[in-house]
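For this view, one protein chain was removed and the others were kept in their places.
Chain IDs A, B and C follow the sequence of writing; residue 1 opens each chain.
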Amino acid sequence: MVQMTYVEAIKSAIQEEMRADDSVFMVGQDIRGAIYPHSKGLVEEFGEDRIVDTPMSEFGMFGTAFGAAMTGEYRPIVDFMFAACSFCAGETLMVQLGQQYFLHGSQTPVPMVILGACGTGKRLANDHSYIPRAEILHRPGLKYVFPSTPADAKGLMASAIRDNNPVFFLYHYDLLMDKGEVPEGQYYIPLGETEVKREGTDITVLANGLMYKHAMEVAEKLEGEINVEVLDPRSFEPFDLDTLLASLEKTNHLVIVDEDHARCGFAAEVMAQVFEKGFDLLDAPIERVCIENMPIPGGYMEPTVVPTPEKVEAAIRRVLA
Amino acid sequence: MVQMTYVEAIKSAIQEEMRADDSVFMVGQDIRGAIYPHSKGLVEEFGEDRIVDTPMSEFGMFGTAFGAAMTGEYRPIVDFMFAACSFCAGETLMVQLGQQYFLHGSQTPVPMVILGACGTGKRLANDHSYIPRAEILHRPGLKYVFPSTPADAKGLMASAIRDNNPVFFLYHYDLLMDKGEVPEGQYYIPLGETEVKREGTDITVLANGLMYKHAMEVAEKLEGEINVEVLDPRSFEPFDLDTLLASLEKTNHLVIVDEDHARCGFAAEVMAQVFEKGFDLLDAPIERVCIENMPIPGGYMEPTVVPTPEKVEAAIRRVLA
Amino acid sequence: MGLSKKLMTQLFTNLVRAYHFDELFARRLTRGELIGFYHPAAGHYAPGVAAGTVLEKEDYMWPHHRAHGVPHMLSKGCDIKYFLAEHTGKETGCCSGRTSWHWSYPEFGIFGMTGFIGGGFSQMVGYGWAAQKNGRKQVAMSCTGDGSFNNGRAHESMLMASNWKLPIIFLCENNGWAIHSRIEDMHPTEDIASLAPGLNIPAAIVDGQDVFACAEALQEAVKRARKGDGPTLIEAKTVRWREHDIGTPDLDGYRQRTKEELEALHDRDPLKIATQQVLETKLLTQAQIDKIHEDALAECDACEKFADESAIAEPTVEELRASVYAD
Partner (left out) sequence: MGLSKKLMTQLFTNLVRAYHFDELFARRLTRGELIGFYHPAAGHYAPGVAAGTVLEKEDYMWPHHRAHGVPHMLSKGCDIKYFLAEHTGKETGCCSGRTSWHWSYPEFGIFGMTGFIGGGFSQMVGYGWAAQKNGRKQVAMSCTGDGSFNNGRAHESMLMASNWKLPIIFLCENNGWAIHSRIEDMHPTEDIASLAPGLNIPAAIVDGQDVFACAEALQEAVKRARKGDGPTLIEAKTVRWREHDIGTPDLDGYRQRTKEELEALHDRDPLKIATQQVLETKLLTQAQIDKIHEDALAECDACEKFADESAIAEPTVEELRASVYAD
């Protein structure tokens, strides 16, 4: 184990995989100069042939990765800088990417990682702060992970690179400098394992990313009064429902915190799945704490529309009331 | 009342509104020649200045409508031919469109209609058959309607054109030639009114578009045995939950049929809302009948992955079992 | 002419095959023996034939949707029976019957397609990138219509190919139409090739009705690409004798295309032109030509037999669920 930051952990996974496998390369805008810090120093180690800067041509940039992946000889990472920029690749990302393998007879895998930073906190409004999530989950054929801790960051990135499918690896601006223990060398977290990050008996809170931190903060605060179990999906697709159901067997109460708009979001999907598979486990309706169904404003009003520890606590109290 | 087909009804609303309001115009590819029949004859009536063909430049085409709408002098309809083509306009449609009004201080309305045809049945696989729905509903600031009958087609299109916000009006290939009674002259269905299309007492089925037809078929078949109430949201955003809850007061059972992928779909959202607002109304878990979480294949296997009357019936029976 | 006799014979043979396959697909669609739709070549055969013929098996290719890529694919060596089986929803289809009209011949560097025009430009950059890096002197051939060059993806793809000197050949199969739209109304200059200088890409305009002229230009471009000299844009001026896809009205904007216009387009029939050339240059005798037609028709029959005798693709939902992700 070593101490490192979340962003160092992301980079460390990329480095380990690039050292181990020549077919991994990275393509994006201004990644050599590390406009976002996860690529800092990579070009010095791996050279300009493997850390590739492109023009502001998101279709071409995305296509560099998508096409190269299909040839079967490369495992690209395409870096969209801020995650919502991935929408700039339009239907090639939203439609083609997920359908390519399955529709064409499951013959040509598309091993690639779609990387982007996002999250509220910088007050830059919707474009920069928005976390693409439910739109991606809704599109079949795309995997999706989001790390909450440095160890998750390393293990999920390494698994994403090794996966033979398109995997979205998005991360949160606000966690960049968070420190934690991270296993040395190659380290993999299998995609599709919800982690019990904190044991508890009274209520389950499903939360990830910055929301995971909020959930932990609230859990610590309520310690003694309410015994909160905190689960982190880490991988949203594939999603491990079983660990959640096992937790609900114990707690019978659920709050879902999601840094995404509520409508047709991941929280709604989990509620639906619990409806379908765990209806009898619940002693009270589930509450979801999500971003309001409005474009995320910047300035000082972000906290008004995004989940905060206060809102999480209030939801916990309502569910247990 | 006059008898007309679904596609004639769409066209008739466009005609009425274009006659009444010079600021309405339509932009798309090969719409003068009516590559899809809803625009047949429009250029002859309204001229090339108001029925505008563009090159295969989806960003420019979309921008023609988006920009013109913002000037406050036009109410454009942008026609994407097949609905999934709207993804070709990337972030301008997926991010900018919905946030434009709100983020910029709610000063500059964006009155425009986004038109597209879609739906399974043609066996052309994902690109052509896919119905963009949950991705759009998830993005705040966008309204969304989908007609099931000729009267709905006319009333919803007219209201969509009159609305001062971006409204997605998508319609189903397979309903094009369906006939029905349609009010003459200008006719508006307010956005956000779920319609009780068939009264019943045992179970509520929420269904729209081709799925509405499936639901009606099953309801007729079960007549005498199970008394099925069929509700049609018509407008998915804004969505009228109250009418659904009122129906559940009576039936206490719900099946949602949605011609969209299940994961993070509209059905999940409705399940979540019922969880939140009508938990006690239900005597059994809700079932959702949706498209499998896989790209829609073409060929002969479409029925295997999309909702069919058989699957709807089976779900009804399971919920009531 | 810079073409070997062998290549010319291949080109002629492939042209004949493309012609007969186009008739076959059109006939089957009309009779309801093909799923979905069909965009007939109808005069627009030669550029695709030339593109497929000048490539090696391991080169990458994005076939044009016109004639559903059949001229391109058969010329590159793909066995069309798998595509016909796909187009009839059969288990033996090149996509296991999952699409009805998508191609997929990975061993031939053809990985699939999309219904969104211009979608191929994007991944083309990746093919070119891979071809440049892997050191095996592969090239990548992008075949698309005139209309697709009005899409921003074309700009980005050519720009990046030019920046990086990628071994990509951009073939513009310019038939003058995009559905009902005349290129004159949709593109601001006479030639698509006029885009090339602004992107520092060499370009050539060729007679798209002359398969040998197309092949010569493309062969030159392929040579440049293999040498590492970067992309080329080849614009082949061709025609469309029929409606965009079978059953759609054949309009000029919103008026019927005139008989005179259509008849004039028949003046330059690629098959007639090529036949005359191979006879005049004594490359082939009439008897040999007849044999090529016979063989092509026999091949068509065999493909139909294969497709028609294959089982309908009706996998279970469990089987489908298990194939969404690669292991």
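Just so we're on the same page, a contact is a pair of C-beta atoms (placed from the backbone, for glycine too) under 8 Å apart; a residue touches a chain by one contact, two chains touch by 3 or more.
These numbers were taken from a predicted model, which means no experiment stands behind them.
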| item | value |
| --- | --- |
| Displayed partners of the chain not shown (whole complex) | A, B, C |
| Among B:29, B:96 or B:273, residue touching the chain not depicted | B:96 |
| Among B:33, B:140 or B:209, the residue in touch with the chain that has been omitted | B:140 |
| Candidates C:2, C:197 or C:228 - the one touching the absent chain | C:197 |
| For chain C, residues in touch with the removed chain | 150-156, 159, 162-163, 185-189, 194-201 |
| Residues of chain A in contact with the chain not shown | 29-30, 32-35, 43-44, 53-59, 82, 84-85, 87-88, 122-125, 127-128, 292-295, 297-301, 304-305 |
| Touch list for chain B against the chain that is not drawn | 49, 54-55, 57-74, 76, 89, 91-92, 95-96, 100-111, 140-141, 143, 164-165 |
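Everything below uses one rule, namely that only the chains that are shown with their structure count from here on.
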| item | value |
| --- | --- |
| Set of chains adjacent to chain B and to chain C | A |
| Most remote chain, CA-based centroid, reference being chain C | A |
| Centre-to-centre distance between chain C and chain B (centres being mean Cα positions), rounded to whole Å | 36 |
| CA centroid of chain A to CA centroid of chain B, Å | 30 |
| Distance from chain C to chain A - Cα centre to Cα centre, in angstrom | 40 |
| Sequence positions of chain C contacting 2 or more other chains | 93, 98-99, 102, 114, 116, 152, 320, 324 |
| Chain B, residues touching no fewer than two other chains | 58, 84-85, 87-88, 125, 127, 292-295, 297 |
